[in-house]
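For this view, one protein chain was removed and the others were kept in their places.
Labels run A and B following the written order; every chain starts at residue 1.
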Amino acid sequence: MTHPWYKSRPFSAWIPAGLSATHKVGDRKERPVVDEAACSMCGLCWIYCPEGIISRDARIQINYEYCRGCGICIEECPKHAISFEDER
Amino acid sequence: MAIEFISGCKAAAEAARLANVDVVAAYPITPQTSIVEYLAKDVSNGRLKAEMVLAESEHSAMSACVGASMVGARAFTATASQGLALMHEVLFYAAGLRLPIVSVIVNRSLASPVSIFADFKDSLAQRDTGWLQFYVESCQEILDSVLIAYRVIEDSRVLLPAFVCMEGFVLSHLSEPVDVPDVQTVSKFLPACDPKYPTLDLKDPKIFNVMAFPDTYEEFERDKQISMLNAFEALQEAYQDFEKIFGRKYQDVETYRVEDADIVLATMGAAAGTAMMVVDQLRSLGERVGLVKVRTFRPFPRRQLREILSHARVVGVLDRDLSIGSTGILFQELQSSLYNQPQRPLMQNFIAGLGGRDIHQGTIGAIFQSLKDTLQKGFVEKNLNWPDENREVLSIWGLPVDHDD
Partner (left out) sequence: MTTNYTIKTLPDLEQVAPGRSGCDGCGAVMAARWISKITGQSTIMVNATGCMCVNYGYAGAPLHPYIHSLFENTGSILSGIDAGLRALGKRREVNLVGLAGDGGTVDIGFQSLSGAVERQHRFLYVCYDNEGYMNTGGQRSGATPYGSNTATTPVGSEQQGEGLSLLRRKNMVLVMAAHGIPYAATASIAYPLDFMNKVKKAIEIDGPTYLHVLAPCPTSWGFASEESVKIGKLAVETRFAPLYEVEQGKKIVLDRRRSKGTPIIEYLKAQKRFSHLLKPENQHRVDEIQSQIDESWRYLESLAQE
């Protein structure tokens, strides 16, 4: 019983917003890797990523703690700048 | 304060207005309709500042109450019969989200066959949903009970929704003198709505109605159980304050001439008034009889009822309901409450008043006669009795008159 929401009454079934961040991806066969030389910073991978874990500040960065390796960013990159690399 | 000559429905509407409800969500069903009509008029002429959600069904009306309550608004609805049955699923949901919604129930039986008249089956069928349930006897009691209900269920010890139940037509369309308090006096008893439960708050975002796995689900239920039992304490405090402010006294279990009674009749709702007269008549003939009216059905006042009833020798339970295939519902609750007492009365169940059949003095008289016979015999011959059966119909249909539970 370590969950914070169990500590205050009334005990209705709620959890804090954003709690999912505690669930990191365990197993993934391959990870998408960005070839920065080929990347045009168009942002399509950033917007298509279902997990919302690609950032687009100075460069495209993928948060591998949460990436499930679905491959949508690879498939949708118009410059073919993202490819899978084996995890091992 | 002013004494007004108003119906049960009007008393319910006046109570909602005095409680300054924020949202009224409802769907019309006989005999509940005029409650919502009165409130719509109040909103239309500015007497009440509230949003009306004239929903497309009772399921949606209750859901709208949930939505309103989830953002911290005081929500009110009223329904009956089929409408309450349609709400069934949402009732569990509202209770689980710990939302203090009040619904007035204008008790009416359920189809089929169709009947628009009173019995308690509609609200008693909701007894396991986690809602408090109050059964009232007069138009005054309707008004007072709605105010008491809001005060108790918004208490942080309780935080569960509540029904205030009155019998359709018997009370809803009966006009009586009712003391309608003014807003200022009511505000001394019922503070403005200030939610003490988690809401859909932009500043503190939460995700509601998630899954509970087997390691916690039971404890969620247990917390509701404990909160429901906490209501007794909150109710006692509310009754005391209510008496101080308004001069009217309520109790979860109301008794009439039970102190030295050998025979006690227990019932709920408007039949208690009729039964009181019969008790007086029998007392004047020297019979030691008394009456118990169960006002609070959820939480069920088991301890109080044990204290009151274990001294009696025979207890009759008049149920305006029937759990088909078993017995009356109040009877089940009372019998199980008394079972572990070292000294307990003989108990007999009487089913009457279904589908609006009048519970008249003759019905109650026959019940007391039967209880008196049981006292003399020293055992219960029949658990389940039909004191006002229509023998003509039974005989045409060839149904056995002599059967038991």
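We take it that contacts are C-beta pairs under 8 Å (C-beta built on N, C-alpha and C of every residue); 3 or more make two chains touch, one makes a residue touch a chain.
Bear in mind that the values here come from a model prediction, so they are computed numbers and not experimental data.
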Absent chain's touching partners (shown only) are A, B
By the document's definition of touch, the residue of B:23, B:305, B:351 or B:364 touching the omitted chain is B:23
In the whole complex, of B:111, B:200 or B:226, the residue touching the missing chain would be B:200
Sole touch to the unshown chain from B:53, B:118, B:147 or B:329: residue B:53
Where subunit A meets the chain that is not shown, the residues are 15-24, 42-44, 47-48, 50-53, 55-56, 63, 65-66, 68-72, 74-76
Residues on subunit B facing the left-out chain by the touch rule are 22-23, 25, 49-57, 59-61, 63-73, 75, 89-90, 93, 200-202, 205-211
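Methods note: only the chains that are shown with their structure count from here on.
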Distance between the CA centroids of subunit A and subunit B (whole Å) is 53
Listed in rising order, subunit A residues that touch subunit B in their complex are 5-6, 9-19
As the complex stands, subunit B meets subunit A at residues 96-98, 156, 159, 197-198, 205-212, 216, 219-220, 223, 227
